[in-house]
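Working notes, beginning with the structure itself.
For this depiction, one protein chain was excluded, whereas all remaining protein chains were kept in their positions.
Right after this comes subunit A.
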Amino acid sequence: MTGEFFAFFILAICAIGGAVFMIHFDRVMHMALSLAFTFFAIAGLFFLLDAEFVAVIQILIYAGAVSILMLFGIMLTKHQEKEQTFTRTKLHQWLSFLFALGFLAILMSVIYLAPFTLPAGDQSLYSVNKLAEQLFKSGYVLPFELTSLLLLVALIGSIILAKKEEKE
């Protein structure tokens, strides 16, 4: 039992636990908070995989920005304090549960059938310097700039969409 395995085990329990509690809670606010906890645990897993930069970005964007955005979304809309399940049917819940379970079973069987026994990459491969070198010196510059354009369009688009329309 190495330290890495132990850390992975704890973080995986945290991630899955947060997600399962999201399914299980019935207050909308609690759901959002437990999902934010899951995002923190995933950031820890990125640290474990030698992806420090991605981990920090994960904390900033997901655990910070997206969670706060979702909390604003919850608080700006009127919601039932307790989210009831569909009045329509229990059947819908069961069908979606079975669908998700079947999908998981297929994924798992494929993962455990595939022969992945490759050695881990050397730790010196993964520094922030290497990341920047790869990003800016080998053909990812154009996608990077396009991403900034996408963010600008999303910013303007969401402002226009969410703006109150003037009464005439």
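We take it that contacts are C-beta pairs under 8 Å (C-beta built on N, C-alpha and C of every residue); 3 or more make two chains touch, one makes a residue touch a chain; residues count from 1.
Quick note on the criterion: contacts and distances are computed from a predicted model.
*Asks:* What protein name does the UniProt record of the undisplayed chain give, "DNA ligase (ATP)", "ABC transporter permease", "NADH-quinone oxidoreductase subunit K" or "3-isopropylmalate dehydratase large subunit"?
*Replies:* "NADH-quinone oxidoreductase subunit K"
*Asks:* Pick out the residues on subunit A that sit against the missing chain.
*Replies:* Touching the chain left out of view, subunit A contributes residues 2, 4-5, 8, 12, 15-16, 19-20, 22-23, 28, 31-32, 35, 38-39, 42, 45-46, 49-51, 53-54, 57-58, 61-62, 65-66, 69-70, 72-74, 76-79, 83-86, 88, 92-93, 96-97, 99-101, 103-104, 107-108, 111-112, 116-122, 125-126, 130-131, 134-135, 140, 143, 147, 150-151, 153-155, 157-159, 161-162, 164.
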